[in-house]
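All protein chains but one are shown in place.
Moving on to chain A:
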Amino acid sequence: MTRKKKRLTLIAAAMVVLGTAAGLVLYALRDNIVFFYGPSEIVAKDLPPGTHVRIGGLVKQGSLKRDAQTARFEVTDGKHEIAVTYGGALPDLFREGQGVVAEGVLSAAGLEATQVLAKHDERYMPKEVVDALKKSGRWQENADVGGVAQ
């Protein structure tokens, strides 16, 4: 096989692998990405039920209700609230008044969450929550309102 033929084989192999990869990426990006919104954006956008989203904000004080199987709480950015129901175990750091990110499917009643993430420690707040709070104008540096730390 000549050098030129060898090079062509290599290029063909590379095209096949890269083409497959590009196809997979495009397919996965279309079906497997999730948009993130704050509660105010959810209300403003009026998204149809069935949309897969992530929402972030603070767990509203006094809103947490739990029974054996499900937890219900509201996520707020100070302007609007979104009701969330969640069937799994809540993370250890889940507290009222603290930052949380919930992922799931929107329904008429709110968000049916499939995953709930709480912040890591008191110095760490999900970046998305900080941005959502800043957007709604409820962000305060070092504030203790709602347990928001920097």
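Annotations
The working rule: a residue touches a chain if its C-beta (ideal position, glycine included) is under 8 Å from a C-beta of that chain, and two chains touch if they have at least 3 such contacts; residues count from 1.
Throughout what follows, contacts and distances are computed from a predicted model.
Name of the non-displayed chain as stated in its UniProt record, restricted to "Acetolactate synthase", "Glycolate oxidase FAD binding subunit", "Cytochrome c-type biogenesis protein CcmF" or "Alpha-glucoside transport system permease protein": "Cytochrome c-type biogenesis protein CcmF". Touching residues on chain A toward the chain that is not drawn are 1, 3, 6, 9-10, 13-14, 17-18, 20-21, 24-25, 27-29, 31-37, 54, 66-68, 88-93, 103, 117, 120-124, 126-128, 131.
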